[in-house]
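Yeah, one chain of the complex is gone here, protein chain that is, but the others are all in their spots.
Now for subunit A:
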Amino acid sequence: MSTQEIPEENLPAGQDTAHGAVKVADNPFVDPGLPPHKPRVQDIDEKAARRSERAVAFMFVLSMLATIGFIASYVIFPVDKIVYIWPFGHVSALNFALGWTLGLALFFIGAGAVHWARTLMSDVEIADERHPMAASPEVKAKVMADFAAGAAESGFGRRKLIRNTLFGALALVPLSGVMLLRDMGPLPERKLRTTLWAKGKLLINMNTHEPLRPEDVAVGSLTFAMPEGLSEHDHNFQTEIAKAALMIVRIQPEDIKDKRELEWSHEGIVAFSKICTHVGCPISLYEQQTHHVLCPCHQSTFDLSDGARVIFGPAGHALPQLRIGVNDKGFLEAHGDFDEPVGPAFWERG
């Protein structure tokens, strides 16, 4: 910066502040201009320029070789070939080779271009002045005159009927777009409030696909169940299991603090919805000693020994409990659907 061409009167030494008023320059923010151009080695020394040229060409050649390597590895390596490469571990030879060769091919094009631009292309500094933003007064005047003439000729201000109906048409047009939003429906109706669970439906173990018996469910164990009649091959399986998923645990009856929970259980076997009441994540991080269930999404924690009460986190209400019992054949069965909608709250939930 020291050699920039700054007008003499703008430099501190040019101002005599000790005697009398400070002499203010006509324009204290005058453009200092560009620093003087300094040459590169390559601008002075033709040999250095040749070296740079070879270096750039060398990088481009490396890129070519890498591309050939890419094509060669694609042909050579079978898809399922696994090799051990430190420190990456057991990796696919094909992926590894393709990634590196393509990466190097792209890198050397970039590196060559940067080196080329830095050492060989012209580096003379150039400043281009911006043209003024405002239009000339003659153009401005002509535009205003044309506009006034057009407004008068159209009769927009005089023919009020046309003006008002035009406003009406413009106001109504967006309604057709709003109308199309209806296609995002149909409205869920009662689908959010009901699940496949119903009176007498057996609890089917999701591991074995067999109906559960109370003696199968040990204290401290965790089991997942789906309603009888639902199959993983059904086209609506995901839609239905997303609401009906059930987690079953057994707690010593004397450890259950909530009276209704105990009533709705069968000898300490309790069935709760597996869908978090916050935003509906599947939730089954069950700690068998504390009876807490943690949601992995936002850390809502429910106490399964106390009516699945929320003890931590953003969830708004307890996990719905399914009332269960035992049928005359000794299998666990539901006594009905959940008595409240499962999963996250919605406007009309109540």
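Basically, contacts are C-beta pairs under 8 Å (C-beta built on N, C-alpha and C of every residue); 3 or more make two chains touch, one makes a residue touch a chain; residues count from 1.
The working rule: contacts and distances are computed from a predicted model.
**Q** Given the options "ANTAR domain-containing protein", "ABC transporter", "Cytochrome bc1 complex cytochrome c subunit" or "ATP synthase subunit b", which would UniProt use as the protein name of the unshown chain?
**A** "Cytochrome bc1 complex cytochrome c subunit"
**Q** Of the residues listed, A:63, A:119 or A:305, which one is in contact with the missing chain?
**A** A:119
**Q** Can you say which of A:33, A:155, A:188 or A:296 touches the chain missing from this structure?
**A** A:296
**Q** Considering the whole complex, not just the chains shown, which residues of subunit A touch the missing one?
**A** 38-44, 82, 88-92, 95-96, 99, 114, 118-119, 123, 205-208, 212-213, 215-218, 220-224, 249, 282-290, 292, 294, 296, 299, 301, 312
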